[in-house]
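The structure appears right after this line, and notes come after that.
A protein chain is absent from this complex, but the other protein chains hold their places.
We just call them A and B in the order they show up, numbering each chain from 1.
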Amino acid sequence: MAQKNIAVSRLIPSEFFEPNLRLYSFIFLIAAASIALYLFPVGEFKGYIDPFYSPTILVLPLVGLYRLTCYAYRKDYNRHVFKHPVACPVYTRMDGPQRSYTGETSSLFKVENLHRYFLYSAIAILPFFYYDLVLSLMYSGGIILRIGSIVLAVNAVLITLYVFSCHSLRSLIGGRKDCFSCMANASGRKKFYDVQSGLNAHHEQIAWASLVFIVFTDLYMRALSAGIPLDHVIFHILKL
Amino acid sequence: MVAYDRVETDVLVMGMGGAGLRAALEIVSRNLKVVLVSKSLLGKAHTVMAEGGIAAAVANVDSKDSWQVHFSDTVAEGVYIGDYRMAEILAKEAPERVYELERYGALFDRTPDGKIMQRAFGGHTYRRLCHVGDKTGLEMIRTLEDRVLHTGNAKLLDETVITKLLACNGSVCGAVGFSLRTGKFIVFECKAIIVATGGLGRIYKVSSNSHETTGDGIAMAFEAGAELRDMEMVQFHPTGMVYPPGVRGLLVTEGVRGEGGLLFNTKGERFMLRYSPEKKELDARDVVARAIYHEIQNGNGTEHGGVYLDITKKGAAFIRKKLPGMYEQFKEFAGVDITKEKMEVAPTVHYFMGGIRVEPETARTNVNGLFAVGEAAAGLHGANRLGGNSLADILVFGRRAGISAATYAATSVAPKLDYREAEAEISRINSFIDEAGRGSTNPYEIIDELRDTMSSKVGIIRNGKDLNSALQTITVLKERAKSVTVKGGVRFNQGLLGCIEMEKMLLVAECVVRSAIYRKESRGAHTRSDFPNKLKEWKLNIICARNGSKIDLSTVPVPEMPEELNALVKPEVYA
Partner (left out) sequence: MKAENKKEEGAKTGRTRKFKVYREDPTDGKGGEYQEFDVQVEEGMVVLDAITYISQRVDPTLAVRWNCKAARCGSCSAEINGVPRLMCKTRVDTIDGTITVGPMRAFPLVKDLVTDVSSNYEIEKLMPEFKPKEGISSPWRMNEMDVGRSQEFRKCIECFLCQDVCHVVRDHHAAYIGPRHVVKAASLDMHPLDTLDRSEWLTADGGLGYCNVTKCCQDVCPEHIKITDNAIIPEKERSADSLYDPIISLFRRFSKGKADRKQ
């Protein structure tokens, strides 16, 4: 097995076998967002608010820092930007004693230890995604469900899952405690911790999925405002 | 002139399994010097292979359990030739040893009300085995290892092979060995030695034991003058893996049958219905092992020499939940998906009830200053061991051996060691190494032939003819062993290790075979087709003693139990 990987990795960069799409998509997103924000403002379109223009934009730096200090992204950029190491098999890791290394002990990277504060801000921002969703549903009076609202809903759910599968949250809700049964409502909290741990096991995948979907949402909104007829009304209940 | 390092200590502990580590703790706590020696790396001893649990009547699950019941189970299952006093000590002290291990940091599975969880096991009247999943032995050795490392006063010489115990005026006073890592010879000077080197499972070809369990300690103690007992008693586990050859003998837990696994021969017949119509697959280990053996002997076995164990009908979800270890083991090693395919199994050597004869309270042997404990010692299990009693054994008697060795060392004067004897042993070891090779024998040819012979002729069902033929083979092998040499140096030389283990294996194998020939009845693990019945006049223990280069056999009667203990045990029945 290992032999095969090594043979193939000589033809194609070994990064392609690593779950590093998150990183590339993150870089792409930052670039796309910057360009889009300043060159092609869209803002609101028929009750849809592009995620980049909702109030969340005000705290974009915090969201960026939340992702930057996230354990999943740390793995990615430590592997693929800093190459410490690129991969685990010893022939392909591209790390070595000749390279200096300080890990997360340098002053800059000690910021990683404050991931929890970025988590707090991310939790604070979450309701706005749902607020935007509700606005899109209330557009035109009454309740209207369009594909665009579903896109916004999926986006909100994915971001929620990403935030709630966070390692810092896992520590906060029980990871830091040695004894669950000593806490009030022990079995409930243990259950919550277990469910969150189950989510946490997929944190890397969720992180990536939510990132991709933000871009998709943005593109969808842009397509609509550019006049491409993608949207479709599923049902519309008029105000009685 | 031979070069060697000298190591001086009060007590030398041979073996870093549970027993050796537990003993060392007692010695350290009495401010005596202790050196532990082990062939393998610290923490790799055969104790890590123990799965089921520690038998201790803490009565957390079944409140009716008590030391009396544990005692009675142990004596009866040992078919009444075990040492009643050892069984009594074990049953009484095991609970405290378990709690002590917990205070050292071991983390057992829990009952709903937070006590130590206990599971059922064959031969135990009540649910009695305190366990940590199926890794109880690993937890035990890690906990003790941690404790010993933190005492700071125990000197640990792992990857060191001891080849000979030295005696002075009838007392042990030292040992000779060498370090695998440095290749340096070491002469140990000490007042007391504890043999905690485990059993001899690897004198058999098919065994569930670690590969270092070659009976070294038993052989060396014997050569130093210690008496051995019950050497014919080798426990076979009914189900070990058969294929692929590399993992032949690897244990297939009793849990598979416990969860509903059924045994079939190649004709598709569920043969246990014939051998044991009532208990079927879940009869005692020796009964099932004999049944499987007969099926294979009668030509109803697979081409790899096994029968089928089938649990597929329980469904994939159930199997993966209840037997995750087995699922993984078969998938990784055999490429067999036990949720879809049948397992191939055959009996495998599992434990050695015999060993060095010891005083029950103190673990002393008949040689001054020499103590033995655990699988290397004999007596507790009699003719058959109960699952879980071995882990209890190493804790209870490990502690006792440590205390008595420390007491002995504290009160005795260091004997004068004869260095010429040590140097002669070093020269002897060195003489195995011969660059030219002299066209001589590879020790592993002899070891493999010995293993084949033991597995085919000294197996589950024995008979006088086969046993004598095995004895003959051993005699021939002993002669051939004289011409064994290897290339290379002392450091991590597998060949040299083979030479040393070969000698020990041949010696203990001869004791096993001679004792098996001597016992003319069938009792517990020792079944003879030519003497199929258990006989009252054989309620004896066979003792092996060294007489020059010969092995002397004799018998001693099993001591009568005091009335109050006798009343606890159901009386022995003869057919």
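Rule of thumb we're sticking to: a contact is a pair of C-beta atoms (placed from the backbone, for glycine too) under 8 Å apart; a residue touches a chain by one contact, two chains touch by 3 or more.
Fair warning: this is a prediction, and the values are worked out from it, not measured in the lab.
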Residue in contact with the excluded chain [from B:29, B:494 or B:566]: B:494
Residue among A:35, A:88 or A:124 touching the omitted chain: A:88
For chain A, the residues touching the chain missing from this view: 1-4, 6, 71, 74-75, 78-79, 82, 84-85, 88-93, 95-97, 99-105, 110, 113-116, 167-168, 170-171, 175-176, 178-182, 186-187, 190, 200-201
For chain B, residues in touch with the removed chain: 40-46, 48-49, 58, 99, 102-105, 107-117, 132-133, 135, 138-139, 142, 145-147, 149-150, 152, 156, 159, 181, 210-212, 243-247, 250-251, 303, 332-335, 442, 444, 486-489, 491-496, 498
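The criterion applied here is as follows: only the chains that are shown with their structure count from here on.
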Gap in Å, rounded to a whole number, between the CA centres of chain B and chain A: 56
